[in-house]
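The complex appears here without one of its protein chains, the remainder shown in place.
A and B label the chains in the order they appear, each numbered from 1.
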Amino acid sequence: MRVFRLAFGRLLASLPTLVLILVGMFLLLQLAPGDTVDALLAQMGGGDAQLAEDLRRFYGLDLGIAARLGQYLGRLVTLDLGFSAIYGKPVATVIVERLPATLLLMVSALSFAFFAGLLLGVVAARRVNRWPDTLISTLGLIFYATPSFWFGLMAIVVFSVYLQWLPAGGFSEVGMGYTGLTAVLDTARHLVLPTLTLGLIFLAIYLRIMRASMLEVLSLDFVRTARAKGLTETRVVARHVLRNAMLPMVTLIGLQAGTMLGGSVVVESVFALPGLGRLAYESVVQRDLNTLLGIVFVSAILVIVINFLVDLLYARLDPRIEA
Amino acid sequence: MKGLSVEGLTVRLPPGADRAFAVEEVSLSVAPGEILCVVGESGSGKSVTASAVMGLLAPGLSVTGGRMSLSGEDLRVKTPEEWRSLRGRRIAMVFQEPMTALNPLMTVGRQIGETWRTHLGLDAREASRRALDALREVNLPDPEGALRAFPHELSGGQRQRVMIAMALALNPEVLVCDEPTTALDVTTQAQVIALIKELQRRHGTAVLFITHDFGVVAEIADRVAVMQHGRVVEQGTASEVLTAPRHAYTQALLAAVPGRSAPPPRELSSDIVLEVSGLTKTYASRRLFRRRKPVRALDNVSLALRRGSTLAVVGESGSGKSTLARCVVRLLGTDGGEVRVAGAPLPKGRRAAAGLVQMVFQDPYASLNPRRTAGAQVAQGPIATGTPRREAMAEARRLFGLVGLDPESVLRFPHEFSGGQRQRIGIARALAMQPSVLVADEPVSALDVSVQAQVLALLRELQGQLGLSILFITHDLRVAAQLCDEVVVMRNGVVEEQGPIREVFEAPRHPYTRSLIEAIPGRRLMGVR
Partner (left out) sequence: MRALRAYLRSPAAILGSLVVLAVLGMALLAPVLYPNDPLGLAGRPLQWPGANPRFPLGTDPSGRDIAAQLFHGARISLLIGLVATGIATAVGIAIGALAGFYGGWADTVLMRATEAFQTLPNFLLLLVLVAVFGSTLTTVTVAVGVVSWPPVARLTRAEFLTLRTRDFVQAGRLQGLSDAHLILREVLPNALPPVIVYASVVMAVAILLESALAFLQLSDPNVPSWGNLIGLGRNVLRTEWYVSAIPGAAILLTILGVSLVGQGLNDALNPRLASGR
């Protein structure tokens, strides 16, 4: 119960943040040169001033900024994100179509980065300043320095073009009509490279944090107490060090949720995945500002939800957090 | 022989340390049913000795010579695995810091239970049942609750009882206690010492007790070993060492024990320089949806400091004494009451107040800016209030001389000074503002006894020279007795008793004051001479 009270408190506290983001973004987008109607006209190959004016009235773009902001926020409460002129559908519909791919990518990349980072960090800390540590730390540095889009491209060259082990892009094999388990496996095969690509830098960050945190905790008094009890070194690490050392890493997941979502823009673009990130890129190129604002809203909510889950986890791990 | 025996133990420090050996040629032994106190100041090697006999030396340290044996078994030939099976079963340890010595994420019951689970392979239920018995044996209130509690839910004294229960779980032959009561309040300390003695008698354990405090030695020791710079300089029965110390270092340490040489009472001025009336301070932590129960740190506190005298404010942790100090110098705001200095309310402006009240802080390492020279930190106050830089630096040099430092060391950085020297810089910094009142917040409690005695002597000397009026905050009644003219005893934000220090000590009126005085370790010692 304490856990939920805590996390809900934080969740409520993030509502003003959300409003701040929306208002800020809305105002920012007003500064953009050209609006949806310009983009639409350009797509249609031009049109006269009368048509532009009619379209502006149709999309409600002829009102003052304050009025439109009010309207927009009012509609948001009912989860109405407006209409995308480019896709010809409500923004909410466009986003919901694209959300699953991004969620799947994020969950798999996060799990990969978390567990691999945890494992490598622990191994490095237990062999500190010996070769396994040097190897892992060096790999961490290199992974950290690798631009994800470039890693993705090179992985395609190696694994798709030369070795032909894995597909180069997309979410599933088009036109094969897989169902059931085959479909799941097919999607999993498609997700291997994107997961590695997106997760790589976070793996590097987590392993570095985990290593440092393990070393820090290993030097604390209660570890000495555990050793003085005659526990085996494995038990000392498993029962006393690990959980304490995980705390900073868990905090980091919440802090970096936004960064990871941002990273998916590039990764989805490299692997032609039909996700939210690619949608963001397309909306920028096509000047579909309504959709862009909708993506900002959904991303912020996504980050807030991830932080809520992280808070739940943290409060479960650490009984000292004040109820 | 039974028990623990150490002969000619030598522990090497890693290259680059300030000396080659942490411990050199140390020989000690503890028989079953006996308590050996190892006494020394910081850096004497007493804690390293304790770690060595547990096989828990910090990385970089290594035993390079001598013998250690447990009931005749050679400990130096043990493999790590054999060490592991000894620890907790035949030799156990209680550490200094009860706040950090327990895993914050694991319940107390499980942490105690681990010992049996590891060494005897008991299941969780049986381990938990035994843990409950163990908690009962160390007289923990509500043992069932404590079993399920996390360490942060217990007080320092309770945690130390948990540590003791854990150490004695398998009835070890030898118990090593590394300053187990140093972090505790004086009344809690007395209880924990009594508990260790009682359990040790009951189980016939051999106890190696590390401490820096001769008062504690007088309470608990059968035999004493005094260590200095990694060597044992004197060893003998408690009464021999305490009443007829042979080695000069032991004699100096004993002479430095505070409270042994209380000065005679003196004529006090009737002029009140600092008057605190009805001071109230409440800590309420507000959060988004609820308020925690407000804590009343100061409740209608009134006191008066006479010009040229020293007033001690004595209390245990949580008594509000430090809050009082910070409210008096207005580092903390108050909720009610008034602070008057030299007859007028303390002005609100930072600069105007600077010439009236100054403070000396507890931690000599945190109270100086590590990135600026010592002299600059003394001179910056006068410079901020308009003294020309040259003049202020000259004054800083003079003050350095006054507090017993080399005037040329004004250009050095804080890390080049020892703890006692830093405390002198802190005093010089306060004096540079020529305050009417000096508030000293536990100024000697982070220092070794011998340094403590020097700083106390300096304060007394400066008081004579400059006519200082000092409000002296301390948890240590012995220190108060050594320096102060009058005393205020605080508990839970309330003044329980006040008066001339000798009267309060000899005839305490309030039962709390009495219990504090009775808990002073080594009262016998204070009365010896």
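List of remarks:
Heads up, the rule we're going with is that a contact is a pair of C-beta atoms (placed from the backbone, for glycine too) under 8 Å apart; a residue touches a chain by one contact, two chains touch by 3 or more.
The structure displayed is predicted, hence computed values, not measured ones.
Of the candidate positions A:9, A:90, A:258 or A:274, contact with the hidden chain is made by A:258. Of the listed residues A:223, A:295 or A:315, the one in contact with the hidden chain in the full complex is A:295.
The hidden chain makes contact, of the residues B:251, B:269 or B:369, with B:369. Residue A:20 is the one among A:20, A:44 or A:238 that touches the chain missing from this view. The chain that is not drawn here is touched, among residues B:215, B:381, B:420 or B:493, by B:381.
Counting over the whole complex, chain A has residues 14, 16-18, 20-21, 24-25, 28-29, 31-33, 128-129, 141-142, 144-150, 153-154, 156-157, 161, 212, 215, 255, 258-263, 265-266, 269, 280-281, 284-285, 287, 289, 292, 295-296, 299-300, 303-304, 307 touching the chain that is not drawn.
Although one chain is not displayed, chain B still touches it through residues 329, 331, 350-351, 353-354, 357-359, 361-363, 366-372, 377, 380-381, 384-385, 426, 429-430, 432-433.
By definition in this document, only the chains that are shown with their structure count from here on.
Centroids of chain A and chain B (each the mean of its C-alpha atoms) stand 50 Å apart. Across the complex, chain A meets chain B through its residues 9, 12-13, 220-222, 224-232, 235, 239-240, 243-244, 317-320. Those residues of chain B lying in contact with chain A across their complex are 54, 56, 84-89, 92-93, 95, 97, 100-106, 114-115, 118-119, 150, 152, 163, 166-167, 287-289.
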